[in-house]
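As you look at this complex, bear in mind that one protein chain is not there, while each of the others sits in place.
Chain IDs A, B, C and D follow the sequence of writing; residue 1 opens each chain.
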Amino acid sequence: MMALVAIIVIWGIGWTMNLALARSGHRSAGWAAPLIFGLTLLLVWEVGVRLGDVSPIILPPPSAIAVTFMASLPILWADFAQTILKGALTGYVLGAVAAFAVAVMVDRSEFLTRGVLPVGAFMAALPIVGTAPIFVKWLGSDWPSKAAVVGVMVFFPILVNTVAGLRDTSAMQRDLMRTYGAGYWPSLFKLRVPAAMPFVFNGLKIATTLALIGAIVAEFFGSPTVGMGFRISTSVGQLALDLVWAEIVVAALAGSAFYGAMAMIEKRLTFWHPSQRK
Amino acid sequence: MVTSSDPRFFENTPGEGPLAGPGAAPPTIIAAKSVDLTFQTGDGPVHALKDVSLDINKGDFVSFIGPSGCGKTTFLRCIAGLETPTGGKLTVNGMSPEEARKARAYGYVFQAAGLYPWRTIGGNVKLPLEIMGFSKAEQAERVARVLDLVDLAGFEKKFPWQLSGGMQQRASIARALAFDADILLMDEPFGALDEIVRDHLNEQLLQLWARTEKTIGFVTHSIPEAVYLSTKIVVMSPRPGRITDVIESTLPRERPLDIRDTPEFIAIAHRVRDGLRAGHADD
Amino acid sequence: MVTSSDPRFFENTPGEGPLAGPGAAPPTIIAAKSVDLTFQTGDGPVHALKDVSLDINKGDFVSFIGPSGCGKTTFLRCIAGLETPTGGKLTVNGMSPEEARKARAYGYVFQAAGLYPWRTIGGNVKLPLEIMGFSKAEQAERVARVLDLVDLAGFEKKFPWQLSGGMQQRASIARALAFDADILLMDEPFGALDEIVRDHLNEQLLQLWARTEKTIGFVTHSIPEAVYLSTKIVVMSPRPGRITDVIESTLPRERPLDIRDTPEFIAIAHRVRDGLRAGHADD
Amino acid sequence: QDNDVTLQLQWVTQSQFAGYYVAQDKGFYEEEGLNVTILPGGPDIAPPQVLAGGGADVMLNWMPSALAAREKGLPVVNIAQPYKTSGLMLTCWKDTGITSVEDFKGKTIGVWFFGNEYPFLSWMSQAGISTDGGDDGVTVLKQGFNVDPLLQRQADCISTMTYNEYGQVLDAGVSPDELVTFKYEDQGVATLEDGMYVLEENLNDPAFVEKMVKFVRASMKGWKYAEENAAEAAQIVLDNDETGAQTIEAQERMMGEVAMLTAGSNGALDEADYQRTVDTLLAGGSDPVISAAPEGAWTHVITDQALN
Partner (left out) sequence: MVLGAGVGRSAGSISGKMMGDAVRSVLPILTVVAVLLGVWMLSVVPMNIHLAADQAQRDGVVVVPDTPIARQDVGAVALALRNPAVVPMTYVLDRPRLPGPQQVAAELWKTTFGVKVTSKKSLVYHGWVTLSATLLGFAIGTTLGIALAVGIVFSRTMDLSVMPWAIASQTIPILALAPMIIVMLGSLGIQGLLPKAIISAYLSFFPVVVGMVKGLRSPDGMQLDLLRTYHASASQGFWKLRLPASMPYLFASLKIGISAALVGAIVGELPTGARAGFGARMLVGDQYGQPLVTWAALFAAAITAAVLVGIFSLAERASLKRMGMVR
C-alpha cells in the first residue's frame, strides 16, 4: 500500500516537472524531458521493488543493476562486440543492401512489384522462433547465423518502405522527368531515390530495433559462450537477474544510439521533407 | 456559338515537315486530328477533349484560352505525350508525342511550379541540364543566365519552400528555358505574377521566340497576354472540351508593348472575348 | 520611389471600434503599427516585412499589390494570426490577431486551393460549417448556395483531384464564403481563372461586399482588378517587404463593369502601375 | 484452495516426467485429496524463478541449479529425489578420434546452459581442461534444443540425456558404432537430477508439509507404476502432450531409459548422492559452482512421512 502511494507521488512529481518543462518550451526540453521521465521511471521502480519487497531474483532494483553493470564492464563489452557489432550490424547491412537492391530491381516493373511484395510480406511473418533454429542449423552457432536471422528480419520493412518511397513522387514530378525524356537511371537517381529517402529512413529506423532483437534472441537457439543473448539466457538460468538487466541496459543504450544515429542521418539527408522542416 | 475559321489551314504533309527549306510555308510540327479524351471517374466519364483538330507550324506561338475546366491543360499534356488521347490522331514532328518526348523535344512549364524540394533553386534549374549531359561549365553558365532572365539571381541557394508562390513559378520557367528545347509548352506560366513582371517576361519570351524560332504552346487566362504574344489564338469551351475558334493573328512579329493600344490589337482581343463569352454561355 | 499618402488616416481609437453608430467615421478594424517580420533561413535572415503600418476600417475593401516576394502573403497571414510579427503592433477589432482568429472573425482563401483530398467538393465547403456547428439543413442550404455562386453546382460529389486547377480554386473560395465571417482575407483568389469568370466573380464579390458590409483584404496581381474592387489599394515593394503607397479610391461604391473605362479609373490604375514599377526599379 | 498443488516441470511434456502424469491420470493425486496442476516447462522457463514468483508450489530441478539458486538467495529445499542416477552424458563422433577426456582438448563441445552447465564445468575443471577454447582447452557451444550441432558436425561432442537426445541421434540414422559416449556417472562427476524442491519458508507451515507429504507419496506411486507399465505410461504422457508433435515410439523408448534412472530411488534423497553432488560442485577449482557446502538444502521430513 505504502509502495503504491509512494509510486503515485513520485510519478506525479516527475510528470509535473515535465509539463512545466514542455510549457516553458526551453531548449533543454529535448533532452531533459525524456531524462526526467526516465529518472521518474527508475525511481518508481526502485521504490516499488524495495517497499513492495519484490525478490531480487524476480526484479532487481535499478541500483543493484547499476552496481552489476559497473562491475561487469569487460563481459558486457565482449557480449556487445559479439552480438551487436558482429551479428546485428552485419545482418543489418546485408539485409538493407539486399532490400534496397531488390526494391530498385522490382520497381522497374509493375509485374515484379505485384509479385514480390506479397511474398516479401509472407517472409516478414516468419517468426524468429522458427527461423533462428534453422539458420543455426545451417550456419552454425557463431555470429553468421545471427546475421542471417537479422538480415531476414530487416529485409521486409526496408523493402516495403523503399518500394513505397520510390513511388512517392507526385504525378507532376514524374511528368517533368518524362518531358525531359529522362531514361531509367537519371529518373532513378535524380527523382525517385531522393523522393524515397524519407520512407527508406522510416524502414531503416524500424529495422534498427529489429536487428537488435533478432541478434539477441537468435542466440537463445545456440551460440558460442559469449554474446548478449547467451548471457541473458544463461543468467536467467543462474538467477543472476542483475546481469540480465545490465545486458538489457546495454541493449537499450545500443538500440537507442543506433536509432538515434539513423534519425540524425535522416535529418541531414531529408531536411527538405515537411515532417523535418519545423 | 461562334463558328471558327478552319483550324486545318495547312494540311499536314509529313514529308515536307522540318525539312522544308527557307521561303517555303513553315512545316507543320504538331498535327491533331479529331483528338478525343475521356476520363473515367467515380461518377461517370468526363469528356475532357472532343474532336479537337489543330495544326501548329514551326515557329508558331499558339495561345490556348478558355474557361477553367475546358481542357487546356489536358490538350497540352496530350501534345507532350503525358496523356494519351482515347481517340483521334496526334503527331509531333511526324512522330508520336511519346517519341517526340523521348527525343527531348519539349520544355514544359506546369500549371503549378512543381520544384523538387530536395534541390535548391539553382539545383532545380540545373536538373534538365544534368540529365541531358551538359558540361559542368555549361550548366553553371546556363543556370546563371536563365535565373537572371526571370529575375531570381541571388536566390540560387534557397530551397523552394523559402520562396513566395510567384518566385517558385519563375524558377520553374527558368528550368524549362534552360535547355533550349524546340517546342515550349507553358501552362499558365505567368498566372502568379504581377503585371510588371509579366510584361517584362512577356517581352523576354517574345524576344526569345523571335531569336530562336521555337514553337510555343501557351495556356493563359489573360486576353491581352494571348493577343500580345500569339500568332494563333485557340479559344476553347468546356463540357465537352473543344475548340470553338482559332484566330490567326494579323499583328506583325515585331511587337513593342504599346502595340496593345492599336485598333488591330483591340479588334483581335474583342474577338477572343466574344469567343470566351460564348463558351461560358454554353453552360 | 513614390511616397505614399499617410496610411494612418484614421487613428485607431479602440473605444469607438465596432460600436460607433451610423454616420460616424467607420471604426478601424485592423490596425498595423510598424509591423516587422524576419524569417530565419539556412543562409541568413529574410526580411519579409519592414515597418508596415496600415489601418483598415470596417467595410473597407483593401487590395494588396506588389511584385512577387514582397510580403503580401506574409502580411495577410499576420492579420489572420497565422504568422507572428517579430516587431511592431497589430490589432484586429481591438484584439490581437490570435484572439480575433479564435473569435472566428476570418474567412481565408489561400494562394493554393488546399482542399482536403478525402472530402468531396461539397464536403470541403461544408467543413467550416460543421466546425462552427451549423444545423444540417443550414449546412446543405449554404453549400448549395455558395457552390452555385462560384459556378460549381453539379460538382458537389467530385473529389478535388477530379477538378481542373481553376475549379479547385473556386471551390476554395466557396469554402471561405460559406460561413459569413466579418473579415474576408483572400490571397490571389482569382489567379487561376479566366477573364470572364473573373469578371463574374468580381461582380459577385462586390455585391456580396456591398450587401454585407464585410471588411475584405485582397491580394491580386491584376491592376484593373485591384482598382475595380477596392476602396483602398496598398502597393508593396520587396527586399525588405514594405508599403510604398496607399491609394484611397475615389470611385463610387456602386461599380458597374464599365466603370473601368472612366478616366478616374484609368488615373488610379496609372498611379498603381507607377507604384508597382517603382517597386521593381528598386531591385 | 488448500488442496491445490502446482508443479513446475523443467522441460516440455515428455516421459522424463512420466511419474507425475501417471499419478495425475491414474487418480493417485485425487486419492490423496489433492488437486494438482502440472505446468510444462520450456527453453525459456527457469523453475526457480517461477517458484520465487509464487507461480508454483513445487519445482523439478537439477541439484546443481537448485544449490546455485540457494546461494543466490532463493532458499529452496529438496524434499524428494525420484531420480537416483544421472542420465547426462557427452556423445561424440568416434571418427574425431576422441577416446578419453584428454582428447577433448582442441575439440568443440555442445553444452546446455540455463543452469544446466554446472556439471560440465565441474567436470572440466576437475580434469584440468580450460573451457575458453584454444588447443589446450575445449571450445564450448551453447547447445540449442536439438542434436543438430552433432549431426551437422558443428560440434565434435554434444550433451545428451540417455533417455532423449541420444535416442534422437540414433533416430537420425547414426549407429552406436559411430559414436563414443561419456556418462557423467562413469566419470565420477554425476550430480543429482530432477529432484522436487520447495521454498524453505513454506516448510514451517504444517498444512503445507502435509500437502507435500501427500504429493510426494502420490508422485512416487506414479513413478513406480510408470516403471512397471512403461508402454501405458508413455501413452499417458503422449495424451498429455498438447502439441501433438510427440511420437509414441520416442516416448516409449524414453520411458524405458527413464525407468532405469528412477529405479534405484524410493523418493528419499540418499545422503551419499547428495554429498557426492556437493563435492563435485565444490571441486570446481578456480571457478566453483558453489562456494561453500550448503546448509539445510534438503530434508527427509516429507519423505519420512510419505514413505511410512
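Methods note: contacts are C-beta pairs under 8 Å (C-beta built on N, C-alpha and C of every residue); 3 or more make two chains touch, one makes a residue touch a chain.
No experiment lies behind these values; they were computed from the predicted model shown.
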item	value
Listed residues A:T68, A:T90 or A:T131, member touching the removed chain	A:T131
Residue touching the undisplayed chain, where the options are C:K33, C:H47, C:R104 or C:R260	C:R104
Those residues of subunit C which, in the complete complex, touch the missing chain	77, 80-82, 101-104, 106-108, 110, 112, 114, 116-120, 127-128, 130-132, 159, 161, 179
Absent chain, residues of subunit A that touch it	15, 18-19, 21-22, 29-30, 33-34, 36-38, 41, 58-59, 111-116, 118-119, 121-131, 133-134, 137-138, 157, 160-161, 163-164, 167-168, 171, 199, 202-203, 205-206, 208-209, 212-213, 216-217, 220, 228-229, 232-233, 236, 241, 244, 247-248, 251-252, 254-256, 258-259, 274-275
Touch list for subunit D against the chain that is not drawn	12-13, 39-46, 49-50, 52-55, 93, 95-96, 144-147, 151-153, 168, 171-175, 178, 241-247, 250
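Rule of thumb we're sticking to: only the chains that are shown with their structure count from here on.
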item	value
Chain closest to the middle [Cα centroid of all protein chains]	A
Interface ranked first by C-beta contact pairs	B-C
CA centroid of subunit A to CA centroid of subunit D, Å	38
Sequence positions of subunit D contacting 2 or more other chains	none
Interchain contacts, given as pairs of chains that touch	A-B, A-D, B-C
Residue ranges of subunit D in contact with subunit A within the complex	43-44, 46, 48-49, 52-53, 65, 68-69, 72-74, 113-117, 131, 139-146, 148-149, 152, 154
Subunit D-touching residues of subunit A, taken from the complex the two chains share	55-58, 133, 136-137, 140-141, 219-225, 230, 233-234, 236-240
Of subunit A, residues touching subunit B in the complex	170, 172-173, 175-182, 186, 190-191, 194-195, 197, 270, 272-273, 277
